[in-house]
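Here the complex is missing one protein chain, while the rest keep their positions.
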Amino acid sequence: MTRRTATCPGCGAAIEFLWSSAVQTTCAYCRSILVRHDVALERVGVVSDLPATASPIQIGTAGRWGASAFQVVGRIVYEHDRGAWNEWHLVLGDGRSGWLSDAQLEYALTFLVPAPPALPPAADVRRGQQLRIGGGRYEVTAVTPARYRGVEGELPFEYWDKRTVRFADLRTPGAAFATIDYSEDPPLLFAGEAVEYDALSLQNVRSFEGW
Amino acid sequence: MTRHLAYLAYGTALLALLGFAEYRGWSLLRTSETRNVPRSVRDNPGAYRSPYVGGGRILRGK
Partner (left out) sequence: MVAAPPVAVRALRCPSCGAAIEQRGFDHTRSVACASCFAVLDAADPSLRVLTRFAGHLRVRPQIPLGTRGQVGGAPYEAIGFMQRSIAVDGERYAWREYLLFNPYRGFLYLTEYDGHWNLVRTVRALPERVHQGGRLAARYGGDTFRHFQTAVAGTDFVLGEFPWEVRAEDRAEVRDFIAPPRVLSAESTDDETAWSLGEYVTGAWVWKTFELPGRPPAPRGVYANQPSPFAAARRSVWQVFMLFLIALVAMAAVRYADAPAQVLRESRQLAPGQLDPYVTESFTLGGRTSNLEVRVGSDVSNSWFYLVFALVDEGSGRAVDFAREVSYYEGVEGGERWTEGSRTDRVRIPSVPPGRYYLRVAPELAPDAVRPVSYTLTLRRDVPSGGFYAVALLLLLVPPVWVTARAAAFESTRWMESDYGSATGNAAASDGEDDD
C-alpha cells in the first residue's frame, strides 16, 4: 500500500502513515494526538507519558496469524490493579483492523464484531454469565474496571482522554476468546482467540537487556 | 510388544517344554520303577518278585 504523508500541525514533523485507513495517529516527536480529515490533520490533544510496559511488541512489529500477514501500527494502553496492558492495533494484508492484546505476556488476537448479539449492560455484567456468540458458548471470566492511560500510533477510530472504562473477558472451552468494551454505548464486542507468542512469527520486536 | 521380551522368552520356553514333554510321554509323578528281569518270567509268572508285592495290605481302603 502506498504510504500517505502529512505534516504535524503541532511541530511540523513529517508524519508517514503505515495504514491508509488510519483515522487517528500520534506524532512521535511532539506527542500530539492527530485526527485525520483526509489529508489535513487536526490536533486534538497531547498524549501524556505512557506507562512503562515491557511488552515485546512495538509499532512496526510484523507477524503472521494463520495465512494472513499483519503489521502493528498503533496501540491503546490501559491500566488496572494488576498493572498495565496494551491493545496493539494491527492491520492485515487485506486492510482489516485487528487487535493484539498483551496482558502480562498473555496474548489474544481479536476483531471487532460488526453486528454483535445482545450484550448485557455494564451494570449487569457478572462473572459466570453465559453468552452465545456466533454459535459458541462463552462465559464471562473477569469484569475489569480499567483506566485509559494513553494512545500511540494509528488507530481506526477516534479515541483519547477516556476515563474509567469497563471490560468483560469471555472465555470458552477452546481457544476462542472475546472482550466486551463498555467505553461506548452500545458496548463493542471484540472476538477472536487466545494465541501463543510463537504462533505469530513476530519480527521486529523489542529487545531486552540480557536476552 | 517388544517390551515383554522376557515374558515372550519364558512363555515360548514353557510351551516348548510342554510340547517336548508331550512328545516324549513324560510324567510329573513317579509311579513306577524300572529294572531288568530274566526271560523265564514269561513262562513262570509266579517266580517274578515285584517291589510292590504285599502293598495291598497296607494301601487298602476301609
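Each chain carries a letter (A and B) given by its place in the written order, and its residues are counted from 1.
We adopt the following convention: a contact is a pair of C-beta atoms (placed from the backbone, for glycine too) under 8 Å apart; a residue touches a chain by one contact, two chains touch by 3 or more.
Treat the numbers as computed from the prediction; the structure is a model and nothing was measured.
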Of A:Gly83, A:Pro145 or A:Pro186, the one touching the omitted chain in the full complex:
A:Gly83
Could you tell which one of A:Asp94, A:Asp124 or A:Glu209 touches the chain left off the display?
A:Glu209
In the complete complex, the non-displayed chain touches which residues of chain A?
52-54, 56, 58-60, 82-84, 104-106, 108, 127, 139, 141-142, 171-175, 177, 194, 196-198, 202, 205-211
Across the whole complex, the chain not displayed is touched by chain B residues 1, 3-4, 6-8, 10-11, 14-15, 18-19, 21-28, 31-39, 41-42, 45-46, 48, 50-53, 55-56, 59-62
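Going forward, only the chains that are shown with their structure count from here on.
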Which whole number of Å gives the spacing of the CA centres of chain A and chain B?
91
